[in-house]
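For this view, one protein chain was removed and the others were kept in their places.
As written, the chains take the letters A and B, and residue 1 is the first residue of each chain.
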Amino acid sequence: MPWHQVEIHLRPRPRGFHLVTKEIVAALPDLARFRVGVAQLFIQHTSASLTVNENADPDVRADMERWFDHAVPERAPYFEHTAEGPDDMPAHVKASVLGSSVSIPIRDGRLALGTWQGIYLGEHREQGGSRTVVATLWGE
Amino acid sequence: MPWHQVEIHLRPRPRGFHLVTKEIVAALPDLARFRVGVAQLFIQHTSASLTVNENADPDVRADMERWFDHAVPERAPYFEHTAEGPDDMPAHVKASVLGSSVSIPIRDGRLALGTWQGIYLGEHREQGGSRTVVATLWGE
Partner (left out) sequence: MPWHQVEIHLRPRPRGFHLVTKEIVAALPDLARFRVGVAQLFIQHTSASLTVNENADPDVRADMERWFDHAVPERAPYFEHTAEGPDDMPAHVKASVLGSSVSIPIRDGRLALGTWQGIYLGEHREQGGSRTVVATLWGE
């Protein structure tokens, strides 16, 4: 069974949700080697996240950001981990609510995403910088 | 190492959380071939989700729905993606909070779920229709 593992360094993005499917797929030419398998994408950070959602209307990404900012408010009185800035602790909560990895089936050399699905980077810091994703592919 | 990948078309269900363990397992007779492995279930939609939770009392599913409807309210003033109906944008948020896939270990030809665990479909639209799940099994 072939294995492929590579680090992908996503270009820096502002706070919010970003469609990164193209950038991820472009970094994984080895996908074509797999008739069937799984691609696991794991982000090595605790203030950013990966999730799968709608790939068409940018309003969905903006609404997602607005909902998360409402649900996990900065400067909530119960937050004590505030030394790294008001966006830091909410970023940690969002990272766990959304998750640090996505696993996507591979079929016939391509990610078996639904028609309307794409991969989102959740960038939860104001200045998150480049984010590292460990991509692991296995299958046959 | 054997691989098995199949599309499961879940029958349509109303909005809410639904226990789908039996329907999923019935569609995966190949589970019996694996002494050890993993089953990954990936839903190809952005307004429905898969999660693992309590398999006994239906009140848990109803309470889950009530909590999510409270936490992600329809017609929230900050939502702008509203053209597809008031249940659409909340459905996208719920899909990412819950996740589009579950991975369950396989042991001795069966899903190694805990005694009280079952697989939930989170149907977040009023009229979601049939939902497609890509099931991928691998192991030995």
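Just a few scattered comments:
Simple rule for what comes next: a contact is a pair of C-beta atoms (placed from the backbone, for glycine too) under 8 Å apart; a residue touches a chain by one contact, two chains touch by 3 or more.
Computed from a prediction, not measured in an experiment: that's the story for all the values here.
The hidden chain makes contact, of the residues B:Ile8, B:Ile24, B:Ala48 or B:Val97, with B:Val97. Mapped onto chain B, contacts with the missing chain fall at residues 1, 36-38, 51-54, 57, 59-60, 62-64, 66-67, 70-71, 97-99, 102-105, 107, 112-117, 120, 138-140.
Residues of chain A that touch the chain left out of the display are 1, 3, 5, 40, 42-46, 71-72, 76, 78-81, 89, 92-93, 95-97, 99-101, 103, 132, 134, 136, 138.
Criterion: only the chains that are shown with their structure count from here on.
Distance between chain A and chain B, defined via averaged C-alpha coordinates, is recorded as 20 Å.
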